[in-house]
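Heads up, one of the protein chains got dropped from this complex, but the rest are sitting where they should.
The block that comes next holds chain A.
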Amino acid sequence: MLLLTCPWCGPRDETEYHYGGQAHVPYPEDPAALSDEEWAQYLFYRDNPSGPYAERWSHSGGCRKWFNVVRDTRTYDFLAVYKPTDPRPEIEVTR
């Protein structure tokens, strides 16, 4: 089971959290201007890297707040945890 550190509550078991997929996917600035192709990209296409991935989690069994992490999808190690208003931190990948 993953041990994930909520920025507000501290370390808690994975079962207290809800997974929210890729982070930093902004709602389109001018939705009416999007082509069907661009809508498809926004709705259905997400990154799926084998390696560090910036993603959203919600502490649904605790403070109920959303936050972001960078997690390595190969090892499941959490490389960074940060608030949703913060930019994605730079992380050096050694592997």
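Couple of notes before you dig in:
The definition used in the following text is that a contact is a pair of C-beta atoms (placed from the backbone, for glycine too) under 8 Å apart; a residue touches a chain by one contact, two chains touch by 3 or more; residues count from 1.
Everything that follows uses one rule, which is that contacts and distances are computed from a predicted model.
Among the names given as "Sarcosine oxidase subunit beta", "ABC transporter permease", "Probable glycine dehydrogenase (decarboxylating) subunit 2" or "DNA-directed DNA polymerase", UniProt records the absent chain under the name "Sarcosine oxidase subunit beta". Where chain A meets the missing chain, the touching residues are 1-2, 13-15, 18-19, 21, 36-37, 39-41, 43-50, 53, 55, 71, 73-76.
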